[in-house]
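As you look at this complex, bear in mind that one protein chain is not there, while each of the others sits in place.
Chain nomenclature is as follows: A, B and C, assigned in order of appearance, with residue numbering initiated at 1 for each chain independently.
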Amino acid sequence: MATPDRKIDLNRLQEVCDEIAEEMMSNDEWGEASGQSKELAEIDTHQFGIAVYTAGDDLIASGKAEERFTIQSISKVFALTLALEAFGEKVWDRVGREPSGDPFNSIIDLERHKGKPRNPFINAGALVTIDLLLSRKGKAESVREFVTRLVGHKVGVNRAVANSSKGGGFGNRAMANLSKFFDNLNHDVDDVMDAYAEQCAVMLSCKELAKAGDYLMVEGADSRSAAERKRAERVRRINSLMLTCGQYDGSGEFAYRVGLPAKSGVGGGILAIAPNTASIAVWSPGLDANGNSLLGTMALARLAEKMDWSIFGSLRRR
Amino acid sequence: MATPDRKIDLNRLQEVCDEIAEEMMSNDEWGEASGQSKELAEIDTHQFGIAVYTAGDDLIASGKAEERFTIQSISKVFALTLALEAFGEKVWDRVGREPSGDPFNSIIDLERHKGKPRNPFINAGALVTIDLLLSRKGKAESVREFVTRLVGHKVGVNRAVANSSKGGGFGNRAMANLSKFFDNLNHDVDDVMDAYAEQCAVMLSCKELAKAGDYLMVEGADSRSAAERKRAERVRRINSLMLTCGQYDGSGEFAYRVGLPAKSGVGGGILAIAPNTASIAVWSPGLDANGNSLLGTMALARLAEKMDWSIFGSLRRR
Amino acid sequence: MATPDRKIDLNRLQEVCDEIAEEMMSNDEWGEASGQSKELAEIDTHQFGIAVYTAGDDLIASGKAEERFTIQSISKVFALTLALEAFGEKVWDRVGREPSGDPFNSIIDLERHKGKPRNPFINAGALVTIDLLLSRKGKAESVREFVTRLVGHKVGVNRAVANSSKGGGFGNRAMANLSKFFDNLNHDVDDVMDAYAEQCAVMLSCKELAKAGDYLMVEGADSRSAAERKRAERVRRINSLMLTCGQYDGSGEFAYRVGLPAKSGVGGGILAIAPNTASIAVWSPGLDANGNSLLGTMALARLAEKMDWSIFGSLRRR
Partner (left out) sequence: MATPDRKIDLNRLQEVCDEIAEEMMSNDEWGEASGQSKELAEIDTHQFGIAVYTAGDDLIASGKAEERFTIQSISKVFALTLALEAFGEKVWDRVGREPSGDPFNSIIDLERHKGKPRNPFINAGALVTIDLLLSRKGKAESVREFVTRLVGHKVGVNRAVANSSKGGGFGNRAMANLSKFFDNLNHDVDDVMDAYAEQCAVMLSCKELAKAGDYLMVEGADSRSAAERKRAERVRRINSLMLTCGQYDGSGEFAYRVGLPAKSGVGGGILAIAPNTASIAVWSPGLDANGNSLLGTMALARLAEKMDWSIFGSLRRR
């Protein structure tokens, strides 16, 4: 529909990122740290970082863009990518692709739909996605290995966060058991829970996360192979899921205010994609009522507005 | 984010529309006519039309593109536009903007959310939107008058369809009463129901509908006024709602398969927007399980693929 | 199972009623008047009455036992009796007989069960019951006429309460429309609503209500006719429904604390039955969170305890 906006004015983008970082740090409200684990609860919420990786392979950043945080639910995007690569459209026999209309940890929908989660970005859907990944043959890549490949160097795991999730996580454990009750989980609940805890505890900085999201930009290439084309189509579909389901119960609101496909995590990070143009990572650990980074969301809205990056229409004549 | 694709190859677009029309007419499945009223139930489902109105003001069409049909729920887009013009963001005090996760006529969400509909594109949300429109002062434009202005000539109403909706519509009447119970409907239920029946029964052809959707394209203009800019931003947000909520319970699926903001109606019409590029209308009266035109959805998927019109990323290098 | 306790010590019963009336009037909490209509909201909640009509046809009373109040939902018992007489077990094709587990005005269950109300004592069930009554042929008795016959003299209707229900009642109107949407209401919603408003506004005193409940006592008679036996069996089943469903969402609690079949109304009245033994009416207009008379419930618990009148077992050896 539209030509990639390759000629981004990098000076302007740096300026915009600096303005946003400054504005965010002087904002009155910071949101609440996640109560999901002791490690997350104790973090200083008065922090903000932003990084933009462009289609032209430039990296612009501002604020605490090198501070690492656990990616938490952002890992669901990477897990889904691996599942779609391994199983293609068969993934959708096991998990739906409709927005949920219920808070992210709700088990109600799961029972109503007989153990088939509404989409891969609510927790129940992530557990079934992991169950699929565990079914792959041979030396299949883990989410952590995949992210390592994307970033270009080995990424670490926050062991304390991973372990506290392994021991607890009773809400997720309830959903895993319910999926198993409905025959939609093939592996041991403990194995699925462990893999989930592991991928959620992967640590990335904004700079690393923006780079990891590079593959979601869908860069056009007329000469590409059928396999490459297939991958590009798949990426486009992942973007559509991020748009409709990526921010839990606040996905509609986010699409309305920001207008970009994105996935948030309770660690305070958000990965957003401006198709054909940029992969964006923001981080600020204070959350809003829906569990999304309060300042992160605000910063993305500001960035999209200032750069005229909405998938729902460009305002500027060029 | 992206420059408008103004240089559409019109010959290629005509060719694509013709191919699609032919393919649709020879498809095996046609879906079921809506059972919502006698008038809709008796229609011949073996019909298809498509029309594309471009940013360059060209109109390309194929199939039964001049056959008129009742726009039904597509009218919700026009009603929302009027409500946003009159009340701005205050609209969202009365109706939400999250996908529903429930079938389009579900009353369950309405009670759970104390009479506040999840979004303006489910029936309950449309009723509250109309209630807002009835509160405007003076000679405020009706949906029918608005569409008349957009199309450029007077549009008619299918009286039989409108009347059968006025007498019946017990599901909608239940929702209007429930909203009133929760003090979220100020006017008489009968008045709201009548206005709803009237706007749903507006008759347009694909050519007319595509032209009516012109304003949703968001055409860029650096020199525009503050008011024009505000209107463009508003349009972009309407597009986001069409993307997340426009196809009832099949919105996620539609975004995944087609990748364009769109609104369907049980009359078999769908209006879709390729931002900055084109306004598209398709029509075929047979519906799928979610109440969306079966062939219309298929045709839009094909068009988006062939023209590379997805908001989630362009595949071609240009 | 048990012989009727015909030899009630009437002096003792009078003493118990007096004690209870005194205790209730000096209780600290009175509950809240119903907000359902202006007429109900303005009543002085600091009032209490009790009357017991025995199997031996004696009438014992204390407190404001001659003050009239609108019977409201207690009328559902009389309506169900008439419906069962006219249609027998076919009533259960149209309405269920399971406890609801949801607040009394909930529309959620109604949609989940496709317009078939869970039981005849929630509002939706009462509306369908009335719809059945309106289908009877000829000069069929209205609820008001039935109550007139039971009491032995003409009973009045509180016109102001009836009229305010007719104009409003949007929650009930929503349920009537939803039942009609699912083809489980044959008459005009307005006609059903009017009949409902009328029966709810019937005015009785505790003395009258206790006498009206006489027929629910199931008096044994070996020599009775087949028709009489059938009626006695039917009454027993009405009692079972009062026990499981008679106090809205507080039915389980009421059975646990009081142990008698009973039906409450938002007017503050409760009719309770000690099978083979007594028909009991209490009244106090202050309601608890479930919409049942706060002091009325407390008084019944005290009466059942002092008289050893629980259907779940007699504590005394006799």
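Convention: contacts are C-beta pairs under 8 Å (C-beta built on N, C-alpha and C of every residue); 3 or more make two chains touch, one makes a residue touch a chain.
These numbers were taken from a predicted model, which means no experiment stands behind them.
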Chain not shown, its touching partners among those shown: A, C
From C:S251, C:S264, C:S284 or C:T297, residue that would touch the chain that is not displayed: C:S251
Among C:A212, C:L241 or C:A262, residue touching the chain not depicted: C:L241
Touching residues on chain C - with respect to the absent chain: 1-5, 96-102, 109, 118-119, 217-222, 229, 232-233, 235-237, 239-241, 243-245, 249-253, 255-256, 259, 261, 274-277, 307-318
Where the missing chain touches chain A, by residue: 106-108, 111-112, 170-171, 173-178, 180-181, 189
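Rule of thumb we're sticking to: only the chains that are shown with their structure count from here on.
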Maximum inter-chain contact count - chain pair: A-B
Relative to chain B, chain with the most remote C-alpha centre: C
Distance between chain centroids, defined by C-alpha means - chain A, chain C (Å): 56
Distance from the mean Cα position of chain C to that of chain B, given in whole angstrom: 49
Multi-chain contact sites of chain A, meaning residues that touch two or more partners: none
